[in-house]
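Here is the structure we will look at, set down as structure tokens.
Of the protein chains in this complex, all but one are displayed in their positions.
Right after this comes chain A.
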Amino acid sequence: MSDSVATESMIRLVEVTKRYPNTPADAVRPLSMEIRRGEFVVFVGPSGCGKTTMLRMINRLIEPTAGQIWIDGRDVTHTDPDELRRHIGYVIQQVGLMPHMSVARNISLVPEMLGWDKRRTAARVDELLDLVGLEPGTFRARYPKQLSGGQQQRVGVARALAADPPLMLMDEPFGAIDPIARDRLQDEFLALQERIRKTIVFVTHDIDEALKLGDRIAIFAEGSRLAQFDTPREILSRPADDFVRSFIGERAAIRLLSVVTVGEVAGRAPATDRPGEALSAQPEEPVSAVLDRMLTQNRQILEVGGKRVLAQDLLFASTGDRQDPA
């Protein structure tokens, strides 16, 4: 991919379609979509909506029936698929570590195929283990069955990052992990993404996970209809249709509180001159986290960026621009 032109768009899908032989309907209806460099996009929808098929068409594990796939400014619809996949990270729910290879060898697989020398690969393995929070000395020589589910998926992520691909495809990577470990992995993964700034396409059926992780979310309805493709905030405050509204479920306004930051909301809320001890917060903190602290510490006033705002004004300013299409 060295001959690619630097471009804002990392993935461009043009009318990509999948129909299996002897079936009456498309598994994926013609879909066009553009994903920007460094963007974290989540495909979410009920099972059978074609989101995984769509993901697997990006690295051509499933060959599209029609349409074009552009990655990093290059049409890869008909290039060598193995070569293509070596430059795209791939993480799946079942992890799929090679059980007969040590952690280090699992991570080395792609660098090996790309012809890296041993020393460079070994250094990269240690670097990646550190990156995903596994101590290299402890874990390098272990076999997959000696790891917990969460540790296995950390190795899975490290393996996908091995050759430093600009793009990662992740198919429900945290779906098989228990809720507590999943929450921690999500947080760590977000922090990791802050540092490495990959373009990520992430599939899940869990709308909460989508809202938490995605810069933008593509909500698919039955029959592979793309119902809405927008930021979590837009989706929560302006759901495109009934399907989206029912999919994000009941408490959209409450959920919005974890998507908006106190900085932007405090700007819209009126200042107060009521006396009393205020809780101070950073502007980039989500409203939900700050409210939680205010409730537990029994403060009615928030101070952010030198402005004092009442809790109730903060609340209504957070969800004020929300509208339900009637």
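Basically, contacts are C-beta pairs under 8 Å (C-beta built on N, C-alpha and C of every residue); 3 or more make two chains touch, one makes a residue touch a chain; residues count from 1.
In the analysis below, contacts and distances are computed from a predicted model.
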item: Hidden chain of the complex, named as in its UniProt record, picked from "DNA-processing protein DprA", "Multiple sugar transport system substrate-binding protein", "ABC transporter permease" or "Multisubunit sodium/proton antiporter MrpD subunit"; value: "ABC transporter permease"
item: Residue in contact with the excluded chain [from A:Glu83, A:Asp242 or A:Glu277]; value: A:Glu83
item: Which residue of A:Val41, A:Met54, A:Leu97 or A:Val304 touches the chain not shown here; value: A:Leu97
item: Residue of A:Ile11, A:Val110 or A:Leu291 in touch with the missing chain, whole complex considered; value: A:Val110
item: Touch list for chain A against the chain that is not drawn; value: 59, 61, 81-87, 90, 92, 94-102, 109-110, 113, 143-145, 156, 159-160, 169
